[in-house]
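For this view, one protein chain was removed and the others were kept in their places.
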Amino acid sequence: MRLLGVAIFLAALAVPFVFGGNLYVMGLLVSSLILAGVALAWALLGNLGGMISFGHAAFFGVGAYTSALLAAKLGMPVLLSIPLGGLGAALCSLVMMPTLRLSGPYFALAILAYAQIFRILVTEMSGITGGSAGLSSIPALPTVFGIDLSSRSGSYIVLTLLVGACAAVYAAIRRSHVGTALRAMDESEDATRVVGVNSVLLKAWMLILSAFITGLFGAMNAHIINFLEPDYAFSGTWSVLPIVAGIFGGYRTILGPIVGAVLIYLFDQVIAKSLISVGHQILLGSLLAAIVLIAPNGLLPLLGRLRGDRHAQALRGGRHAQA
Amino acid sequence: MLETRNLRSGYGRINVLWDVSLSFPQGQLTTIVGQNGAGKTTLLRALMGLLPHEGEIRLDGQRLSGKTWNLTERGLVMVPEGRLVFRDMTVEENLVLGAYPKRCRADSRTNMERIYGLFPRLKERRGQLAGSLSGGEAQMLAMGRGMMSSPKILLIDEPSLGLAPVIVQEVFGIIRQLKADGTTIVLVEQNTHMALGVADHVHLMRSGQVIMSRPASEVDLDELHDLYLAREA
Amino acid sequence: DEFVIGAHMPLTGSLARSGQAFTEGMQVAVKIFNEKSPKHKIRVEVIDDESTPAKAVTAVEKLVSNGATAIIGGYGSNIVGPASGASDKLGKVYITAGAVSDELTARGLKTFFRINNNAGYQRGVETLLQELKPQSVSIVTSTKEAPLLLAKGLEESLPKSGIKVTVHQFDPAITDFKPIINKVKLQDRSDILFMSAYENDYVGIIRAAKVLKPNVKAIVGTWSLATPKMYSDFPDLMQNVLGTSFLPFPVEVKDEEGRRFADVYKETYGKEIEYLSTLSFVKAMVLCEAIARAADAGTVKSGGLADEMRKTDRASLLGRIKFDETGDNPNFTLSMGQHQNGKIVLVSPKANATGAITYPGLPW
Amino acid sequence: MLKLENVTVRFGGLVALKDVSFRMGPGEILGLVGPNGAGKTTLFNAISGLVRPRGGRILFEEQDIGRLPLHQRARRGLGRTFQIPQPMHQLTVRENLVVAQVFGAGRADAARLDEILEVMDLKSQADRDAASGLALQELKRLEVAKALATNPKLLLLDEVLAGLESQAKRHFMLKLKELQARFKIGIVIVEHDIETISNLCSRAVVLNFGQVIADGTPSEVFRNPAVVESYTGTAHA
Partner (left out) sequence: MFDLILQALSSGVLIGSVYALIALGLALTFGAMRIINLAHGELVLLAAYMAYVVEARTGLNPYAAIPLALVATCVVGTAIYFLVDRIREHRELNSLILTFAVGIILTNAILLFFASDVRSTSSPVLQDAVSVGNVFAMNSEIIAFAVSLILMAILWWWLKRSWYGRAVRSVSSNRSASMLMGIDPTRTEFIAFLVASILASFAGVALYTMSVVQPAVGHALTVKAFIVTVLAGVGSIPGVFCAALLLGITEALTVTLASSALQELAGMVLFLLVLFFMPNGLFGAHARRG
């Protein structure tokens, strides 16, 4: 699995040398990588933190606005403002700490409520944020070492590195004891706490980390399309598509959400759109339904199982209904 | 009469029961004993259709379809081990659900009063959520709920588990009474002393097989324990 | 020779309604153009931008890589902004009729053109209000970008003509307008209820007004309100309501082009032309003609299209079209129409009026 | 090492524990008995932090732990099992113990972990898919193993022996005694089998309706008429 990950990463880095000239293809890939980053962050929270969120748009939007405002209004260098965007999202996850007491759909919806609240706040604070008219002319990514990062290929490389780095962090956490404890908390929180795990703290860290990563990609996106408005930055899409991508690819794996995001996005935009121009999402819906029925653990575990991969089987060790 | 022929069953890839052939005569009490992990609970679950099986299960000569809910409708009822109660429903609602099969709905009021009489503690706790009962109270609830449908055949899994000694005495009194009323009973119990006191037949299981079947009158407690111990042999 | 025009339209998502009307007007324009132009043929390739900016940008890139000569933009400044930016980077002319924000023309793009703008809408409404001379106006506006822009503009300009203005913003998610209208009724007591919003909001607002019956003299709205479709869908809500319009209904177009448009449109889609399809028709026509001129001059490949666009100066269903330095069309003005028993009568400005205004006039 | 002073717990109108006080010394094995619903599990919950008492103090090694969160109590050396086993479902048996060890005891110690697996007879199960596939008795042993892995000074065992076949029960009891002797762990054990309590414990505390009704050596306690009437039914020697 790990080797596969590294191989995919290296292959991904080579893509611009093949398709670099085709703006359309690179544009699609850039968008799908943004989605992949958010999906990864979502899955991190869902898998490690055991918290399914319906509102990652909150972090995406806050990250985007923070970075865009810092760069556009205060003239901060974009490469600095982007991590600060992530930090902004992480900060705003702090006000969500009360949600950690909630579980299941209660948590999911509470985060969704936050996303709505942030959207409305950003719309209302038009003095700073430009309100519903949004911000245009957001500074683009700079040129570094002679590479124009604002070009499609440049952005692509940055995003690939970023996704790779986040996946590596995720993998490191999952392998650690903290990762095991987090996995344990799923469905057995009291049992985990009585053996000395400070579950609230660990979950809080996962929420912060997930928010940070999501904010990072939100910020990247803002500087890539150079435009923001509340409805777009806090759009439900940023909450829903990562879930879809994560579950499609297999949200308990690290590679799953990434691969899922890229595949889903490309399928929807390239294949479905060329088949049906209006309502092409019908195909996306059918694909999703099919994958859930055929591969309830997502695409990657399915592939793993087909290859008799032991790792995937361990993942599959679901709970049998105890009669 | 309930009987099994070459019954095999288990969990997913793991097979637990190996060719179990047993019969449980009408109106009598059969007890199944055996060390932990022998497959007693698994046998009851398979009988109730909660687990997929190979081989045959027959009720009055008729092969059973394996749909748990149909069995219950026909009078085959199980009191499960491990407090399988409806945790987010009240004690009373749990009991009412025990009378779900159509044939016994009409009697549910009287049955409930009878059970409250047998377990006054349940009556005290009637409005409490079953999930917050103490371990023993939940066990009483499971037992009472099983009796709500006036079963013809009752499968009981470790009824004394977690009960205070006084209550254990009472529960066995109840079991004796049920038997006297003509209920066919299959009893799985670790407390062999108590179990032998009420049983007509004894089956000993080990590693998913029945290794001894005898009328209870011919079983000697010490000998039984020796057979238990034969695990290393 | 054949040219491809790329178009990104919101065919799905929140703006799907507008996207469809736009697409229809555009298709009719191309059809008519191809009929009368023997030399140059034009083909449109439409991509659904799903009402989102990022997909619009991708769409532009795809269209250009598929060989589009120019781009027709979709709806909403939020989407047109980034999409036209992308188009500019690729050096392609971009024209829109669905983005009114002032920021768009402030960017100094050489390839960006639009035929309508907020100023035009504002002027249209102001003219009507100055003619009606109400004491006070209540503005009910969606917090969406374009409606809010118009509302803000009016909030500033109307008091200059001595009209008292109260603004009520609402979130687009709202469905029950009774509490707002009740404020208009009990607190504002205005003469005119002005709505800056979209179709679904109009229905909700007028319905609430019909229930609460505030003591106003007229209900005025903006785009997509004074259309035959609105009347046929909601006959008892629309009577006497005023909205921006270009053409009266039944269509009495004096010029050849307008008549032809109405005919082909009816033939193709089986319905009367509408506000949005008219806008779209005009912008597509202007673009087609510019392409033809550039093709004649042989400058299409060398970037001459933008210059040809800038040379455009023609009358149209929307009045005179002539782009300024920023690509805006400062001549854009419109009329105000009133629903009168299934007809739409142009009532303002006086010069264009096709009938008398019913004032005070309400749906109830 | 453990001292309860007037611990009171209520659930709505129900008084589950009323002014419960007792103390136990280090290395002691204390039997906690009483009729069903007497409040034994609730007392464990109060000590380990799952329910918050309405009144009273809980002292562990001379310090009031009544306000500490669950996990800190565990880290101070309070281990407990659940009457209804609560394994960490997603993890293998070994991972269950690793988590308990790393977070409860503060360090990973593979040798000790193997020892615990051995003692608790879980070796063959250790690396199976997930703990959720275990049978009830295996789950109970896992409960004890988890608690042991946190290096506890005091172990609260809630009916871990119930449902064991008599031979296995004897075997388990020996192990508990051995553990207690070897690691100097204090044990409080809830159990309904009088014989077991008599064999295992040096002292027994009897609860009824949330109150301590007897406290003494098992033989004393089980002769107490109040206990006989409410709990054992018949007199035991």
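A, B, C and D are the chain letters, set down in written order, and residue numbers restart from 1 in every chain.
Operating definition for what follows: a residue touches a chain if its C-beta (ideal position, glycine included) is under 8 Å from a C-beta of that chain, and two chains touch if they have at least 3 such contacts.
For clarity, every value in this text was computed on a predicted model and none was experimentally measured.
Student: Touching the absent chain in the whole complex: find that residue among C:Lys133, C:Lys213 or C:Lys301.
Tutor: Once the missing chain is taken into account, the touching residue is C:Lys213.
Student: Could you tell me which of C:Gly108, C:Pro159, C:Pro179 or C:Gly342 touches the chain that is not displayed?
Tutor: Hidden-chain contact among the options goes to C:Pro179.
Student: Which residue, C:Phe3, C:Phe170 or C:Phe332, contacts the hidden chain when the whole complex is considered?
Tutor: Hidden-chain contact among the options goes to C:Phe170.
Student: Applying the definition given at the start, please give the residues of chain C touching the unseen chain.
Tutor: Touch set of chain C with respect to the missing chain: 12-14, 16-17, 19-20, 143, 168-171, 173-176, 178-180, 182-183, 186-187, 199-200, 203-204, 207, 210-213, 229, 233-237.
Student: By the contact criterion defined above, which parts of chain B meet the unshown chain? Give residue numbers in ascending order.
Tutor: 48-50, 67-69, 72-73, 77-78, 80, 84-89, 93, 96-98, 100-101, 105, 129-132, 145, 149
Student: Tell me where the left-out chain touches chain A, residue by residue.
Tutor: 52, 98-99, 101-102, 105-106, 109-110, 112-114, 116-117, 120-121, 123-124, 190, 236, 240, 243-244, 247-248, 278-282, 284-289, 292-293, 296-297, 316, 318, 321-323
What we mean here is this: only the chains that are shown with their structure count from here on.
Student: When the C-alpha atoms of chain B and chain C are each averaged to a single point, how far apart are the two points in Å?
Tutor: 76
Student: Let me have the rounded angstrom distance from the C-alpha centre of chain B over to the C-alpha centre of chain D, please.
Tutor: The mean C-alpha positions of chain B and chain D differ by 28 Å.
Student: Give the residues of chain C that touch two or more other chains, as numbers and ranges in rising order.
Tutor: Residues of chain C never touch two or more of the other chains.
Student: Which residue numbers or ranges of chain B touch two or more of the other chains?
Tutor: If we look for residues of chain B contacting two or more partner chains, we find 11-12, 82.
Student: For chain D, which residues count as touching chain A in their complex?
Tutor: 48-50, 69-72, 74-75, 79-80, 82, 86-91, 95-96, 98-100, 102-105, 108, 129-130, 132-133, 146-147, 149-150
Student: Under the touch definition given earlier, write down the residues of chain B that touch chain D in their complex.
Tutor: 11-12, 14, 34-37, 41, 81-83, 121, 125, 132-137, 139-140, 158, 161-169, 190, 192, 225, 228-229
Student: Going by the contact rule set out above, which residues of chain A touch chain C in the complex?
Tutor: Per the stated touch rule, the residues are 22-24, 27-28, 31, 120, 123, 131-134, 136-137, 221, 225-227, 229, 231-232, 235, 237, 269, 273, 277-281.
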